[in-house]
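Shown here: the complex without one of its protein chains, the others still in place.
As written, the chains take the letters A and B, and residue 1 is the first residue of each chain.
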Amino acid sequence: MREDISKISKWGLGLVFLAALLVLPQVLSYSQREIAVLLVINVLLVASYRLMTLTGEWSLGHVVIMGVGAYASALFAKRLGVPVPVSMFLGASTAGLAAAVLSFPLFRMKGFYFLIGSFAAGEVIRLVWKYFSTPFGGPKGIKLIPGFPDIGPISMFEPENYYYLCLAVVSLSLFILYRIEQSRIGLTFHAIHWQDKLAESVGVGTFRYRMLAFVLASFFAGLSGALYAHYIGTINPTRFDVEEMVFVLIWAIVGGTNTFFGPIIGVVALTIINEIILRSLGFDSARPMIYGALLILSVLFLPKGLEGVVQKAGRIFKARKAPEPTVRREQNA
Amino acid sequence: MTEIILQTTLNAVYAASYMSLIAVGLVLIFGVMGVINFAHGELYMAGAYTVVALYSHLNFPFLIAVAAGLAFVGLLGILMEYSLFRPLRDNPLGGLIASIGFLLMLQTAAVLGFGVRMAHIKPPIQGKIELLGAVLTYQRFLVIAAAILLLTGLYLFLRKTKIGWAMRACAQDREAAALQGISLNQITRIAMFIGASLAGVAGALTAPLVSPTPYMGHSVIVTAFIIIIVGGIGHLEGAVVAAVLYAFVHTFVTTFYDGVVADIVGLVLMLLVLVIKPTGLFGARERA
Partner (left out) sequence: MRLTSTPRRISRRELLLTSSAAVTMLATTGAPKFAFGADKTVKIGFLAPLTGAVAAWGKPGLDGCQIWSDRVNNAGGIEIGGDRYKVEFIAYDNEYDPGKARTGAAKLIKEDGVKFIMMLGGDTWPGVQPMAEREGMLVSTLLPSDLTPDTKTLIAPCEVHPIYNVTGVQWLAENKPDMKTAVICAQDDALGKPSVATYLAAFEAAGIDVIDEPLFFDPATTDFAPVMTRLLSGKPDILCLDTCYADYVHPLCEQAFQQGFQGTIISCTADFYPKIIEKTSKEFMEGFVFQFPDFDDPALNDANVNFSKPNEFFQEYANRFGESEWSAVSWEYASIMDLWADAASKAGSIEPGDVLAAMKSSGKGKHAFGDADWWGEELFGIDNALVGNWPVVVIENGKAVIKEYKSIPDWWNQHSDLVIKHFRALGQMWDQRG
């Protein structure tokens, strides 16, 4: 009985949230809508990153993989004339394929070695973009990437419309990512993270599952790259460098990686702080310092990330409504 | 031709010297605390700016400024240890992220204090040694001598003193070391001081030879990562050997091919090591 109520309230909350997302562009200014588009794309990036981290490996190459999707999709569309929606899918698939190939050297490593190995692999990919001017355009990258085709009178150049497109694509992707995590495969990822030797001993091929997580995460990272490339219209090797990767790490960790929604909360909160609040306060040169300080403070004082705060708030709220003890959800930490 | 080879060798020895100071500091911090200090390049930058402030602006003697750079950056290291790495001891990833936050703060502090442009340092020592047509300036010689001196000192400290012994014990197994009655806090504080001050002194000594900018840390950290991977993470002697190896390969390839090719060779070297022997050329066992 209570299960049902909580289920209903969960769905209700979800619907309210969805409605809020749909109305959002209507209350934002034009340039804030531009920020919203980039934010939705980054939500997919960071959510796909979390899938990767489920197996316990932290990659420093995820943004480069996003770039693989962006470059591939841009080239398919621009050089081969593939329709943009198809090229986006192909771009994402290329990113997945690249991950499959990279699995062989990278999954010989674990932990810190994997972290650095993924960084090195990413740097090599970026060097390839830089030094093979055909077809990658060298240090200046690719310009004038065809945009998403207009749907009737709806111009996909307008941030409002592209926001809705991204929202649809990203929501679907998040749904798939969520279902993967809840499925047997997702549970196996967790098992590999915490007890890889044990998992292996009961016949789980850890390499296969690590590779699967990497490929799936890379597919969605590549998709986010494709969404970016066809909106901004230009990409270059610097756009996907380790500095950008650092931001993804920051979003994930400040948000908290224990639950599916943690990294998403992280990217949303930090983007609003950095792009809207700090900019409007006019701290131009001091902005990175404030960002750095926020980062340190949140790591020190919010060890479970922002999601921990949200959960706590949720628990307090629930406790007030229903005084009987709630069942504690088993955390993965 | 011999002239070029000799000159290139001297260039490589110099590059090896300051890179090993930086890499050894990074390895020490990782070894004792298990955390990757992403802000290590910015500690190097802070050392360079100490020289800018004291030597260029306030006209202190150069060597005093270098000593101050060593001490100041060492203190920055203690500050990081106390406020970041100690509270995050059980959370290496959190430590990494906190060091990124610290990096951003140091960078911004340099921008606000000194501007985004390169800083200028008048040469403290003029003159050069000429050797069969090859040239080594006193300034570069100073860097080489200081690196040899400091690294030898560190080696003796780690081998011959009680604290050094305790530090190595911590690097091998922190829990076991703590059980033996070693004060982890004290050891990590000292390790952080030494690790940071090595980066700081490298920055201070090379400041007149490069053009300090608030973003200079960026270019050394990638090289430092390559070196500690090749040498084996947490392996001090390995870091020195890898720094020498990397410096020679990079310098010779730059001279005989191209600077860009040299970077590719460096990265490929690292990838090869990672794929064939992930624990590095000198690493013994795998750390998961």
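Some points to look at:
In this section, a residue touches a chain if its C-beta (ideal position, glycine included) is under 8 Å from a C-beta of that chain, and two chains touch if they have at least 3 such contacts.
Predicted model only: the values in this text are computed from it and were never measured.
The chain not shown here is touched by just one of B:A67, B:I163 or B:L209, and that residue is B:L209. Of the listed residues A:T55, A:S73, A:N236 or A:S298, the one in contact with the hidden chain in the full complex is A:N236. Contact with the omitted chain, checked across B:V220, B:I233 or B:L274, is made by B:V220.
The residue from A:G61, A:G91 or A:G141 that touches the chain not shown here is A:G141. Residues touching the missing chain, restricted to subunit B, are 4, 7-8, 10-12, 14-15, 111, 115-118, 120, 122-123, 128, 135, 137, 140, 206, 208-211, 213, 215-216, 218-220, 222, 250-252, 254-256, 258-260, 262-263 (touch as defined at the top). By the touch definition given at the top, subunit A reaches the unshown chain through residues 26, 29-31, 34-35, 38, 130, 133, 137-144, 147, 157, 159, 228, 232-236, 238-239, 275, 279, 284-285, 287-288.
What we mean here is this: only the chains that are shown with their structure count from here on.
Look at where the CA atoms of subunit A average out and do the same for subunit B: the two points lie 33 Å apart. Within the complex, the subunit B residues that touch subunit A are 36, 38, 83-84, 87-88, 91, 93-94, 96-98, 100-105, 107-109, 111-112, 116, 222, 225-226, 229, 233, 260, 263-264, 267-268, 270-271, 274-275, 278-279, 286-288.
Across the interface of their complex, subunit B is touched by residues 58, 105, 108-113, 115-117, 119-121, 123-124, 127, 131, 242, 246, 249-250, 253-254, 285-289, 291-296, 299-300, 303 of subunit A.
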